[in-house]
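Structure first, then comments.
Here the complex is missing a single protein chain, while all its other protein chains stay put.
This part shows chain A:
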Amino acid sequence: MTTELITSTAAELAGLLAAGSVSAREVTAAHLDRATAVDEAVRAYLHVDAEGALAAADEVDRRRAAGEPLHALAGVPVAVKDVVVTRGLPTTAGSRILQGWVPPYDATIVTRLRAAGMPILGKTNMDEFAMGSSTEHSAYGPTHNPWDLDRIPGGSGGGSAAAVASFQAPLAIGTDTGGSIRQPASVTGTVGTKPTYGGVSRYGLIAMASSLDQAGPCTRTVLDAALLHEVIAGHDPMDSTSIDAPVPPVVEAARRADVSGMRIGIVRELTGEGYQPGVQRRFDEAVQHLIDAGAEVVEVSCPSFTHALAAYYLVMPSEVSSNLAKFDAMRYGLRVLPEGIDDPSAEQVMAATRDAGFGDEVKRRIILGTYALSSGYYDAYYGSAQKVRRLIADDFAAAFERADVLVSPTSPTTAFPLGAKLADPLSMYMQDIATIPANLAGVPGLSLPSGLADEDGLPAGFQILAPATRDERLYAVGAALEARLTAAWGGQLLAKAPALQAISTKEA
């Protein structure tokens, strides 16, 4: 029973819970047991809140027994990326500088999860302040890919993706600034969506780059992603960039799974050279599936995308250098006194704390951003990058004249070995080459598994991009493709992942 519960989709669990054939406590306990059994190897969680999750589950069971109306996902547990603040639960954003910090408030998305009666299992590991593509920049050690524990789970949201891929949670929350939901989904054989910028409240997200950050769902199926998307999306007066409009009909689109007559645009600049052969092959096959399902395929060109990575690595660090100035050792977090100075000044304490509290990648980006914004260089760097950003948005607008959605491989490669790119920041940045344009323009994107690459047997991802506020198209195309692929595979791709050795005896 426990195995069946942890391998069930969120939609299936919701059905079982509504029918009364299982309790929220049983579902939650099954996932907590799974975490006890396998997370010593995977390290998806930074913090597990068994007590809080079970209490929330009991409350749902009590309300259900009393006949109260409940949200469809009530009792379905969820894991939350540690960059999202949770009242009473430690929140570190993967950084030493926030070790032990317990926020006094909830992010809006957490408020919505709690209101829906979704028990929060714990906080998931991530690259420090969401800066990275491998989770190796976490101050608390890397997460391991459930497909091969010696490989990266992607990043920055490797913890959320690995938690879902290793059946430690049916659902998880991620955040995506340049690909941090989609790239981990790609390399772990899971599904992840970056909604339209402004579609999901950023209130209570520890900001990395405010004009790019967006939270979204990490799941094992397209329908589950739509279900979680619907819970967390919608206008929030606490976020002035929140879109004041109804949530796009994502669940309906996922259930309909219809692409007949849709125009699918292949982005010439996001295929071919630089993409691992097996990743490209699975992508080509997926496109053929969409044609077979009744879609029309066109090729589009977005010439400015070739400059997207460069523009991103100026816009993002510039915003980082500003956003991370708040870690000043005064109001929360770490305070380190400089060595050999009697009665140090606040400024000296701040500098010593930031040196001790931030990791290498965070320091690199803060200094890069400080440079890009400094007088004399502003026009050449940040100014030029903002103009390239406009060209990218224009390219998207032109492409969406000719196509309803755009598609590409999500990540150019499958999961690489831990440590392989740590010494070469630029090669790490290249992981997000296909995901970054969506963040710069604010358009939504979804990644779902396209299969296993022939050369290494590891998952590859298929990315779908839609015009701003048309998130439902991601789910229509994603669900149609998923249905054909799972039929071809004879089940979920994750069923092909090697079984994780249970460390505890509970499940043995």
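Quick notes on this one:
Here, a contact is a pair of C-beta atoms (placed from the backbone, for glycine too) under 8 Å apart; a residue touches a chain by one contact, two chains touch by 3 or more; residues count from 1.
Methods note: contacts and distances are computed from a predicted model.
The subunit not displayed here is recorded in UniProt as "Aspartyl/glutamyl-tRNA(Asn/Gln) amidotransferase subunit C", chosen from "Carbon starvation CstA family protein", "Aspartyl/glutamyl-tRNA(Asn/Gln) amidotransferase subunit C", "ABC transporter substrate-binding protein" or "Tryptophan synthase beta chain".
The chain that is not drawn here is touched, among residues A:35, A:73, A:352 or A:446, by A:352.
Check A:55, A:330, A:398 or A:487 against the missing chain and you find that the one touching it is A:330.
One chain of the complex is left out; on chain A, the residues touching it are 101-105, 197-198, 211, 237, 240-241, 243, 304, 307, 309-311, 313-314, 321, 325, 328-335, 338, 343-352, 354-355, 358, 360, 363-364, 366-368, 370-371, 374, 377, 380-381, 383-391, 393, 425-426, 440-442, 468.
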